[in-house]
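Could you have a look at this structure, given as structure tokens, before my questions?
For this depiction, one protein chain was excluded, whereas all remaining protein chains were kept in their positions.
For clarity, chains are labelled A, B and C in written order, and residue numbers in each chain start from 1.
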Amino acid sequence: MLIVMKKNATPEQIGAVVKAIESNGYTARPIPGGDRVSIGVLYNKGAVDHHRFSGLAGVKEVIPVTKPYKLVSREFQAEDTVVRAGDVSVGGEKLCIMAGPCAVESELQALTIAEHVKRAGAQIFRGGAFKPRTSPYSFQGLGEEGLKILAKVRDVTGMPVVTEVLDLGNFDAVEEYADMVQIGTRNMQNFSLLRRAGQSRRPVILKRGMSATVEEWLMAAEYILEGGNTQVILCERGIRTFVTHSRNTLDISAVPVVRRESHLPIIVDPSHAAGYRDQVISLARAAVAADAHGLMVEVHHDPDHAMSDGAQSLYPEQFETLCRHVRAIFEVMGQGSEVRGQG
Amino acid sequence: MLIVMKKNATPEQIGAVVKAIESNGYTARPIPGGDRVSIGVLYNKGAVDHHRFSGLAGVKEVIPVTKPYKLVSREFQAEDTVVRAGDVSVGGEKLCIMAGPCAVESELQALTIAEHVKRAGAQIFRGGAFKPRTSPYSFQGLGEEGLKILAKVRDVTGMPVVTEVLDLGNFDAVEEYADMVQIGTRNMQNFSLLRRAGQSRRPVILKRGMSATVEEWLMAAEYILEGGNTQVILCERGIRTFVTHSRNTLDISAVPVVRRESHLPIIVDPSHAAGYRDQVISLARAAVAADAHGLMVEVHHDPDHAMSDGAQSLYPEQFETLCRHVRAIFEVMGQGSEVRGQG
Amino acid sequence: MLIVMKKNATPEQIGAVVKAIESNGYTARPIPGGDRVSIGVLYNKGAVDHHRFSGLAGVKEVIPVTKPYKLVSREFQAEDTVVRAGDVSVGGEKLCIMAGPCAVESELQALTIAEHVKRAGAQIFRGGAFKPRTSPYSFQGLGEEGLKILAKVRDVTGMPVVTEVLDLGNFDAVEEYADMVQIGTRNMQNFSLLRRAGQSRRPVILKRGMSATVEEWLMAAEYILEGGNTQVILCERGIRTFVTHSRNTLDISAVPVVRRESHLPIIVDPSHAAGYRDQVISLARAAVAADAHGLMVEVHHDPDHAMSDGAQSLYPEQFETLCRHVRAIFEVMGQGSEVRGQG
Partner (left out) sequence: MLIVMKKNATPEQIGAVVKAIESNGYTARPIPGGDRVSIGVLYNKGAVDHHRFSGLAGVKEVIPVTKPYKLVSREFQAEDTVVRAGDVSVGGEKLCIMAGPCAVESELQALTIAEHVKRAGAQIFRGGAFKPRTSPYSFQGLGEEGLKILAKVRDVTGMPVVTEVLDLGNFDAVEEYADMVQIGTRNMQNFSLLRRAGQSRRPVILKRGMSATVEEWLMAAEYILEGGNTQVILCERGIRTFVTHSRNTLDISAVPVVRRESHLPIIVDPSHAAGYRDQVISLARAAVAADAHGLMVEVHHDPDHAMSDGAQSLYPEQFETLCRHVRAIFEVMGQGSEVRGQG
């Protein structure tokens, strides 16, 4: 951390800052500059709360230097984490495609879509049982019945299933039925839920908050790892910007940044990023071309009658196209794999 | 809702959309235009999920017309809601100031600050017992011990106290000790927590999410009212933008917009909006000048050693200045009260 | 356009709005709804200024239905525009790569880089002679001398050259020396410059403004087409968001949206979007995978000593990697070209 003093800071003020640093257990190293003094804060383990010094007299600015995350960082673990669910793995050198409806609506619907997406090349089935909805009047999901349908889908198709958990109250049930637990965008900083996920025996997909920085996102993952669960997948799903032609703006550069900063796998959800069906394939291709470890895609056999998010759900034949395209891109890029990560 | 067809939509496609509207129980009214047809969807009670039609063949765009919120809207209830805690009221024609430290650190700290802010003119004491922190390594609050200190503050000073609830697990405890329950920014769309708040016997302060639209925020409040609790205060605390000179960007126009759209009181938290102490008084004055019903301000008698958010906490003498200024502005505006809301 | 009246709008107010519509030469069509009246505005050629009606008594909201752009829209021209410079074409079924330094620094520098990028597969050379710089104290480009160096590069390498024009004062010179004229981000709504570009005999690359919607961007292009110049290339270069891990946020969904809405070619500048060299290749691959017609990339043989934007300039060997990757992606996608645009 670097503390920049005001031009007219007095020696007394500088002394007081040095003392404050040392009384917090750190080492202060003043750096006289051309027309102002800066003070380095050294030998700190982990991050120092930068608000602690920014209010001191004579201080102009406090600049964090080291990153606050530790367990999730590539500096802590150099090799990629590979997350496993059943006999499917996410991370490392493979491409994993997860697909299914936004919400589980019935056993017939779930099985129909599952067969479609499996045939097209999906390896994991997704479907919501508990749905976070902006309106209390919207369909909120089938709840535990939905979980049972998901288990049935796994039994019939052999695909591991992933579904969202909304609160502490239904975590046990989700963990029992699903192979992988998803924490949604709106809960990315629900710290109680993150702590619970840290004690889960299931891998966790952590979606990025709508206005979260990558740093905040990695810190949310840090909660889970710190609790003891290292099986975490990060999922970029678009951020909120001034743009309205898409539901969110896919932050494609988050992919190389997360790969550089962290050892955790990163996948992309092009469906929520786009919000409109006709952008989904483009975004999926872009994500794989940018080296995402996988995709999570909404597919519905009858999106015009879907109970939620129909407009962004692909028709089965579109999903086949998507799989064909992204597999082709993934493979052709394999030829240049020696340059990956060097970018 | 208005469904705009593509220029080259066929009569068959138009017919199919009409049929889809009617099979959902609404009335369709096609409106032939210059070079394209639009179709009005009429007699809908509440909001129609606009994703339901946007995927149909020949549809260019679906435009929502009515607002999705109901119980919170001024069309539903014309007169202002006034929220009461102890003998303090929020809303209507008065200005309510809530103040206190970011986190309760000790009984001595809480009581010291409480005496300060009460003397300066605060009516409600705020202080965090359970703290949502970006990092798992930061101070997380005193928990239940903090709640007991808050209760002590109320006993000693007579001020009602408000504190944040983080999850279903500690809601009962918060409700027992505090006079008012706060749902924080990161939990604005924690729908389980909102439902629980709907069953609470305590008034609820609902902070706006960092990237929530006013519509999403009102829908979150709708969850609480729909559950049966009508004592809800909305708190604007800044949104996330590209700006970095402040921690967030105070959306001052949210105040007149919420006053127009809803009957619920709206207060402003200038501390989290600013993030830096030297902007807080300016923002507080602006908020009151824009007709907010109240303020929630962070104050610390020794912010340089505060355990969280010290940089945005006011010194007690600054808080006195703030109170003097905003009271003066509030009173002088009373002279022109016949024009309020006419703006 | 649709005008939504307030619930309690009086028949007189509704009548006044109808009259206002008709006195502007349009047809009004009232649509009685469940609990409020809406009024359609029909038979308008082009866009109606929606501010004209939003202030009338009893009006709740005015909703534009048709898009304001005309000449740039795909509804106006169904087939793709192909822009030509020398014997290179941009648009249609080919992928065009433009590359070169941010600023032309010397003949030797320009020729050295030009040879590199040509060998790697670039077809057009880019380089700034007039540089828009945030600070008046930064290097502002070589000016006309830079233009002459660009002409020399064309003579030596055979590549067409493109460079930015900053104002009306240097447009003639840029037009004389360059094969293609670039209008930069900060000038996207410099309407005088757009009008001048409309009279140019050179193709124009129009970069998207940092916070421009796609609609505003297309309207800026409309100025050029309306002036008579149909040779316009749109260039997405990232938008300003809250994100700081990249200089801007590449709006990848702008590619499919522009392809759907307009017949003009769209290319992507991954260098300015990223701002950091190690993200550029990922973004370039993503852009081509999303079906951009081309790329504009900053390359420098000695970026550590570049006079501007060194940190985002690729080394020549990285640019070779980039070309190899994006060509491979482009070709493999050609196999699935029957599904392009169907997304």
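Just so it is clear, contacts are C-beta pairs under 8 Å (C-beta built on N, C-alpha and C of every residue); 3 or more make two chains touch, one makes a residue touch a chain.
For clarity, every value in this text was computed on a predicted model and none was experimentally measured.
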| item | value |
| --- | --- |
| From C:219, C:267, C:281 or C:323, residue that would touch the chain that is not displayed | C:219 |
| Residue, one of B:14, B:56, B:72 or B:214, that touches the chain absent here | B:214 |
| Residues in chain C touching the chain absent from view | 20, 46-47, 49, 51-56, 68, 132-138, 166-169, 186-187, 189-193, 210-211, 216, 219, 222-223, 226, 240, 276-277, 303-306, 308-313 |
| Positions on chain B contacted by the hidden chain, ascending | 211, 213-214, 239, 241-246, 249-257, 260, 273-274, 277-283, 285-291, 318, 321, 324-325, 328-329, 331-333, 335-336, 339, 342-343 |
| Where the unshown chain meets chain A, residue by residue | 2, 4, 7, 29, 31-34, 36, 38, 40, 42-45, 61, 63, 65-66, 75, 240-242, 244 |
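Everything below uses one rule, namely that only the chains that are shown with their structure count from here on.
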| item | value |
| --- | --- |
| Distance between chain centroids, defined by C-alpha means - chain B, chain C (Å) | 38 |
| Length of the line joining the C-alpha centres of chain A and chain C, rounded to whole Å | 30 |
| Intercentroid distance (Cα basis), chain B paired with chain A, Å | 26 |
| Touching two or more other chains - residues of chain A | 211, 277 |
